[in-house]
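Below is one structure, written out as structure tokens; the observations come after it.
A protein chain is absent from this complex, but the other protein chains hold their places.
For chain A:
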Amino acid sequence: MAMYIRVKRSKTTYFIQCDPTETALDIKQKLHTLIDQPVNDQRLILVNTGEILEDSKTLADQKVENDAVVALTLRKDDNEFEDVNIVQPNDFYQSRDADSGNW
């Protein structure tokens, strides 16, 4: 293992071990074994730059480095990809203060 990336969606973070020479598709295949979503229904976005990762390019080519945070979005029923949705821990505290009714 040369490095790892953090793939985030909603309130879940997947730590994925990988090499800079692996492609985005390789990462999607690893995710497939964890979440049972076909690679075609996954989209990976580098959070720092907002760029969508291309399947054929390597991580190094797309400036994905050790400890990078990558957002995962999935294809919805209407064939479009959902928006990036990453829950930040701070959101919890805010929402707890804002509407305690939901707790």
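Basically, contacts are C-beta pairs under 8 Å (C-beta built on N, C-alpha and C of every residue); 3 or more make two chains touch, one makes a residue touch a chain; residues count from 1.
Please note the rule applied: contacts and distances are computed from a predicted model.
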Quiz item: The hidden chain: which UniProt name fits, "Mediator of RNA polymerase II transcription subunit 18", "DNA replication complex GINS protein SLD5", "Anaphase-promoting complex subunit 11" or "Elongin-C"?
Solution: "Elongin-C"
Quiz item: Please identify, in ascending order, the residues of chain A that touch the omitted chain?
Solution: 1-4, 6, 11-17, 30, 33-34, 67, 87, 89, 92
